[in-house]
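The complex appears here without one of its protein chains, the remainder shown in place.
Chains: A, B and C, in written order; residue numbering restarts at 1 for each.
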Amino acid sequence: MFTGGKYDEKEIERFSVDDGSHFSITGEILPSLGATRSFHRNSVGRFVISPFDPHYRTWEAFLVLLVYYTAWVSPFEFGFLVRPSGLLTITDNIVNAIFFVDIVLTFFVAYLDKTSYLIIDSKKEIATRYVTTWFLLDLISTIPSEFVRVILPNNLQSYGYVSMLRLWRLRRVSRFFARLEKDKNYSYFWTRCAKLVSVTLFVIHMAACIFYRLAAHYFNPTETWIGSVWEDFKTESLYSQYIKSLYWSITTMATVGYGDLHAVNPNEMTFDVMYMLFNLALTSYIIGNMTNLVVHAATRTRQFRDTIHAASSFAQRNRLPVRLQDQMIAHLTLKYRTDSEGLHQQEAIDSLPKAIRSSIANYLFYSLVDRVYLFRGVSNDLLFQLVSEMKAEYFPPKEDVILQNEAPTDMYFLVSGVVEHIVHKNAIEHVVGEARTGDVVGEIGVLCYRPQLFTVRTKRLSQLLRLNRTAFLNLIQANVGDGTIIMNNVLQVARLDIFFFLVSF
Amino acid sequence: MFTGGKYDEKEIERFSVDDGSHFSITGEILPSLGATRSFHRNSVGRFVISPFDPHYRTWEAFLVLLVYYTAWVSPFEFGFLVRPSGLLTITDNIVNAIFFVDIVLTFFVAYLDKTSYLIIDSKKEIATRYVTTWFLLDLISTIPSEFVRVILPNNLQSYGYVSMLRLWRLRRVSRFFARLEKDKNYSYFWTRCAKLVSVTLFVIHMAACIFYRLAAHYFNPTETWIGSVWEDFKTESLYSQYIKSLYWSITTMATVGYGDLHAVNPNEMTFDVMYMLFNLALTSYIIGNMTNLVVHAATRTRQFRDTIHAASSFAQRNRLPVRLQDQMIAHLTLKYRTDSEGLHQQEAIDSLPKAIRSSIANYLFYSLVDRVYLFRGVSNDLLFQLVSEMKAEYFPPKEDVILQNEAPTDMYFLVSGVVEHIVHKNAIEHVVGEARTGDVVGEIGVLCYRPQLFTVRTKRLSQLLRLNRTAFLNLIQANVGDGTIIMNNVLQVARLDIFFFLVSF
Amino acid sequence: MFTGGKYDEKEIERFSVDDGSHFSITGEILPSLGATRSFHRNSVGRFVISPFDPHYRTWEAFLVLLVYYTAWVSPFEFGFLVRPSGLLTITDNIVNAIFFVDIVLTFFVAYLDKTSYLIIDSKKEIATRYVTTWFLLDLISTIPSEFVRVILPNNLQSYGYVSMLRLWRLRRVSRFFARLEKDKNYSYFWTRCAKLVSVTLFVIHMAACIFYRLAAHYFNPTETWIGSVWEDFKTESLYSQYIKSLYWSITTMATVGYGDLHAVNPNEMTFDVMYMLFNLALTSYIIGNMTNLVVHAATRTRQFRDTIHAASSFAQRNRLPVRLQDQMIAHLTLKYRTDSEGLHQQEAIDSLPKAIRSSIANYLFYSLVDRVYLFRGVSNDLLFQLVSEMKAEYFPPKEDVILQNEAPTDMYFLVSGVVEHIVHKNAIEHVVGEARTGDVVGEIGVLCYRPQLFTVRTKRLSQLLRLNRTAFLNLIQANVGDGTIIMNNVLQVARLDIFFFLVSF
Partner (left out) sequence: MFTGGKYDEKEIERFSVDDGSHFSITGEILPSLGATRSFHRNSVGRFVISPFDPHYRTWEAFLVLLVYYTAWVSPFEFGFLVRPSGLLTITDNIVNAIFFVDIVLTFFVAYLDKTSYLIIDSKKEIATRYVTTWFLLDLISTIPSEFVRVILPNNLQSYGYVSMLRLWRLRRVSRFFARLEKDKNYSYFWTRCAKLVSVTLFVIHMAACIFYRLAAHYFNPTETWIGSVWEDFKTESLYSQYIKSLYWSITTMATVGYGDLHAVNPNEMTFDVMYMLFNLALTSYIIGNMTNLVVHAATRTRQFRDTIHAASSFAQRNRLPVRLQDQMIAHLTLKYRTDSEGLHQQEAIDSLPKAIRSSIANYLFYSLVDRVYLFRGVSNDLLFQLVSEMKAEYFPPKEDVILQNEAPTDMYFLVSGVVEHIVHKNAIEHVVGEARTGDVVGEIGVLCYRPQLFTVRTKRLSQLLRLNRTAFLNLIQANVGDGTIIMNNVLQVARLDIFFFLVSF
């Protein structure tokens, strides 16, 4: 027996508490169509971690933070530092150690095979895949620079280059943002912006460091971009050096190019040429992304404006009476407001499968429809099915819902608001009745298949459930007994109605 | 009695005068679906103002004007003025007083709860919400700067900062534009442009003021962007200082960057770096918006061009006779012109509910269809329903509306223009008749369900009402009496027609 | 008597020669819906010219050319010339005279009322409208500058300003481009580009002239953008002056801003600020337009790529046999090629009204279908109706058109290419027949309503006409006699076929 509208609080509580987490399906993998031919396991073996494990996800997010640190520190060491200094050495080595832990961990994390969409949890296959792909690069990027300096002869130069190898870790950030973009808990707009800002800041910082290194290592310091302006730049504070490098970098990147600082020797020119080419691509990419976001944000408003404009033009061109014009505009404005409040009701519901839609409709409307006079004594089964077929609609005040004499295609149940019954006689409108929450209008036309008796017009903002005649008849045909009950209900009430109505004229 | 087409002028007048304002529904709030479970009040309590009150809206618009004043004056005071001067002090304090009034007022304005979409009018809740959110910032931004100078020891510096606090008021402007964009009385394009221009001008002005302040407060005036070019810049006129600051600001913002003025000391560089980064975002945003507007404006024309191009290519590739090609192009061009004149007739009408569509159709076409010979003696009810089913279509001159021998799917009523009846005999076309306003064509085919007797071709631009056979039959089935009348009408007239037609060959 | 497929060459010739021009409907105005209520005349009175008159259109195009001349000369005179010189004076006055003629002419040109869409041809109304709107500006912009110099005291200065008034004529160009964009005889892409290039060149030229004038009229020539670099700039050749101005103008406009030339005095700075702001809008507009054009051009290719990609992924993921994969890709590729050759066949045809579509189908396919054995002896009427229901489809080689045992929903007529009949027996395919142009496949399944007997597979690229079973039966029901003939036809041929087929196994 149907329980629609009767979920008690406790039950809801239960669902939310112990079932809530089970509905997260991001961790599972779709089997291919035709299951008998392919076999997928969604769980992983012992001592192997699923790549969708929440703890592993947190670990990955933590590593992304460290990557941000690396992204700032590595180019900085490359450009400005000759040898590592106290604090930086310590933090660098701690970060390296953490990434080394991740390397070890990776041998125990199952992976998703891209072609078969299978989760591979065989330790051998995991190891083979990792060793043949990114293992070496990952390992090299965790080697402490002190160790390198001991091994390599030209230890000063190499310090910077080893540092740069760590940028290999940046690939984690791009994967991180790709996942964030699809996560409904984070705003798409801000995720996208954060990504663009991260990229831009990194590029500027990186270029600043390279620019400075080029100048610092050039044989003739006065023939460099910075030395030609400040001859004693090497003795300045690190902050002053960095801010000047950053200033030139962003001046070039933003294509401002004041010209107070500019490339002087061929090395700088070569790098600058490549940097400007890259910036051309980057700024295009930023503009493209911003356009994407702006167009997206503006679509809804534009559609509304277009529709309203078309309706107004149509009305004016055909000199429709003001009352009709107002009805048109009011209806379209209401429709848009419903949307702009974040509902898209019908759209969202329509994309769901039938069972969920029925559940929603019954949860919302079953108790109301159950009390309608028309369905007194009708079986729960039919009622359940009828409610699933109903569509909720809003009508602004003073809008006609049904016109007198029109063909009976729908009946309406009032959820909220008030509507009037109006009869046209000798071109004068007579209000002959009113309907409120729980009443039904247009049912006599639909059941007796004759032109509607009254014009039905809203008195204030009303919510109505529309039930289509064809859908209604289809359901009645399969429940003949209930059909008779409904007809009896309507005849008892309606006869009196019509009787009084005819008398009143 | 249907009154379609008979709204007298007086009635229309009445509607427009005393009902016009009631149709504005922007002030109301949608109840959630299933009204019996939630309860919404749309009216607010005594001594509490609705946020949708027209007077309150006007007050808000007035405040926006004052915000524009603040947006210009505050950065200017921050950058260029050491102490407030006569007139400026007075206007500043008047503006502050007005905003103080608004703070008091806010305690009496109901607000819309974002999660439940309820209007909250409890004074306690309003006060709690305001005090816990923006009250303090609003209050601080109205403190007169004279008062601050007395309190704080370092009174000169603080003058500018207190001034800057007032920019907090800018949030009003963004809300104002958001509302304007959705208002059909203002052009979307120009609203959007006004917003972009406002933002751009504010940013340039703001940056100019900050740039100047940075230079004016630097310990060594010759090591500033302005002092390194004009050493005695502090003695220049305020206008000259301002125009130079503005000039550098826009030079940087537009990425022109002549380089005659450029950052010199680290402070300026730091600010300039941030300014250029911000500009990168701002110009992307401007370009994104412009692209949005351009694409929107061009969509219609492009669609027209694509359709015409496809039709021409098809015709040429399949070597269709010139007459057919001309018909195709003429029809598509006409269709587009109908659109470009701002009608989108069918589109606009289709998005309205059935009752409004019926009203429109009856207002426009009832009186014409009432006089058609086919419907002589037919009940008003049926006529009303038939008119609701008709679709108005334009046909360019010399286009075939009906082809001889084709299956009878539609009949057409002439609203304007002239069409010819044409009979093909031995591959020669014979014109055997003509139809004008109020005539009907194709009805014999439809009623007798036999291939059309004539080709019907327009002689000039014609407007026709199309009535689909299926829709027509469905309505007739429910009105058997009227159906017989229609058949009699058609037999009386048609028999003669066909008789004369057969004789003529 | 249907004449489809029998238009003789002479007839086609006749259409194209004497009717061609009548199909141009751009000159006519749509009446509003419901013609009996409003009255529109499409012709204009005596001695009044229609605004859509071809001769008047040519005159307008000629004036646009002169506007281009004005757009170049006016700013040039404003910026560089102190007094008019020989040749320029003469051409200027000729152009002025022609525009004066246009002013007189305008009093005789009917206009289109924007609100009622009526052509107003009353001379009084035309004159009233013109005098109250643009007459004065038009008139002032045609006054010869010599005349102005005599009247005004400060005649040197005024020469330039009078010249600038003529830019009022530019409004013609914008109207001209708006019309060109909708004209199918001109490429949309190039029209749009021409418009953008025109605007950009004009802005650069204009700014160059104003920049030079600012420098030339400044009290201290060495404190100007040009004088601070070339002190004796006033004695240089006109060409040198112009190219330097243009160089600075474009340097600023394109935001390159080398800085070799830059604003020096406050006047220049003020203008430069405004110029840069305007350029920000203009470049955004150019980028927006380019994006619009690029996105438009790329849409089709992108859709194709997406579809192909989706199909490939689906096939690989579900491990479909190679043969099926190939069929899928081949079909989609063919579909796209049909589009890319500029046909969009079905799309273009579907947007046309039924009568035109029937004409096209009959012109193309009637003669072929007439010769199909199935329709031997069938009436022309039915054949005409059947052909209208058929859809032409291309199939790549080796694609299955019909599968053995599938439900019979369609039959196919071969227009070109070859198809094989294949029977599956014990998982082996036997080719049991072949069909060529004029044959029909799948008819036995459709007519006898039983699963298809053969798999039908194309041997090479084939064109087939698809006829849906439901559409076919609907037409047959209304022509019972013809239905019997068709059944007889099929039984005579098919029985033998099936007989031989059964024997062969």
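Note that in this section contacts are C-beta pairs under 8 Å (C-beta built on N, C-alpha and C of every residue); 3 or more make two chains touch, one makes a residue touch a chain.
From a predicted model like this one, the values you see are computed outputs, not experimental measurements.
Asks: May I ask you to name the displayed chains that the omitted chain touches in the full complex?
Replies: Spelled out, the missing chain touches these shown chains: A, B, C.
Asks: Using the touch definition up top, pick the residue from A:A61, A:L105 or A:V273 that touches the left-out chain.
Replies: With A:A61, A:L105 or A:V273 as choices, the missing chain is touched by A:V273.
Asks: Which of these touches the unseen chain: C:G160, C:G227 or C:G259?
Replies: Candidates C:G160, C:G227 or C:G259; residue touching the omitted chain: C:G259.
Asks: Quick one: say which of C:V95, C:A110, C:M164 or C:I402 touches the chain that got left out.
Replies: The one listed residue touching the chain not shown is C:I402.
Asks: Among B:I287, B:M390 or B:L447, single out the residue that touches the unshown chain.
Replies: For the chain that is not drawn, the touching residue is B:I287.
Asks: Out of C:I308, C:A471 or C:V493, point to the residue that touches the absent chain in the complete complex.
Replies: For the chain that is not drawn, the touching residue is C:I308.
Asks: Considering the entire assembly, which residues of chain A contact the chain that has been omitted?
Replies: Within chain A, the residues that touch the unshown chain are 1-3, 6-8, 11-12, 15-16, 19-20, 22-26, 28, 30-31, 33-37, 42, 117, 181-182, 184, 188, 252, 255-259, 262-263, 266, 269-270, 272-273, 276-277, 279-281, 283-285, 287-289, 291-292, 295-296, 341-345, 347-349, 351-356, 358-360, 363-364, 380-381, 384-385, 388, 475, 478.
Asks: For chain C, which residues reach the chain that was dropped from this view?
Replies: Answer for chain C: residues 200-201, 204, 239-240, 243-244, 246-247, 250-251, 253-260, 283, 286-287, 289-295, 298, 301-302, 304-305, 307-314, 317-318, 320-324, 326-338, 340-341, 345, 364-365, 367-368, 392-407, 409-410, 415-416, 424-427, 437, 449-451, 461, 463 touch the chain left out.
Asks: Using the document's contact rule, name the residues of chain B that touch the chain not shown here.
Replies: Residue positions of chain B that touch the missing chain: 32-34, 37-38, 115, 117, 255-259, 287, 291, 316-319.
The rule is short, and it goes like this: only the chains that are shown with their structure count from here on.
Asks: How far, in degrees, do you have to turn chain A to put its CA atoms on top of chain C, rounded to the nearest 5?
Replies: 180
Asks: Please work out the Cα centroid separation of chain A and chain C, and write it as a whole number of Å.
Replies: 36
Asks: Using the touch rule from the top of the page, what residues of chain B touch 2 or more other chains?
Replies: Expected reply: 255-259, 283, 287, 289, 291-292, 295, 341, 345, 364.
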